[in-house]
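Of the protein chains in this complex, one is absent; all others appear in place.
Chain IDs A and B follow the sequence of writing; residue 1 opens each chain.
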Amino acid sequence: MTPDTTLDTVIDAVSAVFMVVGAAMSLGAAIGLLRFPDLMSRMHAATKPQVLGLFLLLAAVGLQLRTWWVWPVLLLAWIFQLLTVPVSAHMVGRAGYRTKHLHRELLSTDELEAVVQKAAAKDTAASDAEDDDDSA
Amino acid sequence: MMQLVLVITAATLSLAAAGAIVRIAVGPSLLDRVLAADVLLAILGAALCIDMAVNRHLNNLMLVVAVSVIGFIGSVTVARFVADRREQPSDS
Partner (left out) sequence: MSRRRVSLRQELPLLVWLVFVWGALWQNFTPGNLLFGAVLAVLVARMFYLPPVELSGRFSILQAIPFALQFLVKVAAASFQVFYLAVARGPKVTNAVVAVPLRSHSDLMVTATGHVISLIPGSLVVEVDRSTSTLYIHALNVRNPDDVVKFRRSVREAEAGLIRIMGTEEELAALKQEVDA
């Protein structure tokens, strides 16, 4: 490592900024978890460090290692993340919507409710549903 | 400079982890806790990445991928379980 080039310090500075911002994304997610009122809004905060934060941190790793062959692996790690995050977010969100973790007073519009009501009405006609209140 | 970055990010991530743990403890429902645990895992992954960047090695990379996969499988399983248990429509 020759410390004479200015390029080196520039790369160092950029990766330092990336790392600090990436860590700040995690903090943002934690603040969101604590401050948002219901499950669904918290989900939005939770996906954040996993997409942008990880991107910034992996870019910082790539910049620090200064070899080209790490970039494909880093890209791969990020793409795996991109493919899995929406799926788990959707699964949790869907379960959250169905189990009435949703606070309807926080919604300005709900265009799914009518559809769900219709489907639920069809279901209750077929089988008598017990009143299973949400106790979790 | 790297030492300073390390201190700043360590403080930030510790605060974030504390926040996530508080949400796990408080979280009114199971899904809230799963979500907070997921975020905690993401914070762990972020810490591993920062360690790699500061110390310039690549030993943790597969661990980062594994951690994210564990988070994925965990939250999908729990979400599936919760959804199944309450499949009967409780609203009429």
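Convention: a contact is a pair of C-beta atoms (placed from the backbone, for glycine too) under 8 Å apart; a residue touches a chain by one contact, two chains touch by 3 or more.
Being a predicted model, the structure only gives us computed values, none of them experimental.
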{"item": "Neighbouring displayed chains - absent chain, whole complex", "value": "A"}
{"item": "Positions on subunit A where the hidden chain makes contact", "value": "24-25, 28, 31-32, 35-37, 40-41, 43-45, 47-48, 51-52, 55, 69-70, 72-73, 75-76, 82-83, 85-86, 89-90, 93-94, 97, 106-113, 115"}
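What we mean here is this: only the chains that are shown with their structure count from here on.
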{"item": "Rounded Å distance between subunit A and subunit B, as computed from the means of their C-alpha atoms", "value": "10"}
{"item": "Subunit A partner contacts - residues on subunit B that touch it in the complex", "value": "1-2, 5, 8-9, 12-13, 15-20, 22-23, 29-32, 34-36, 38-39, 42-43, 45-46, 49-50, 52-54, 56, 58, 61, 64-65, 68-69, 71-72, 75-76, 78-80, 82-83, 86, 88-92"}
{"item": "Residue ranges of subunit A touching subunit B (in the complex, touch as defined)", "value": "12-13, 15-16, 19-20, 22-24, 26-27, 29-31, 33-34, 39, 42-43, 46, 49-50, 53-54, 57-58, 60-61, 63-65, 70, 73-74, 77, 80-81, 84-85, 87-88, 91-92, 94-96, 98-101, 117, 120-121, 123-124, 127, 129-134, 136"}
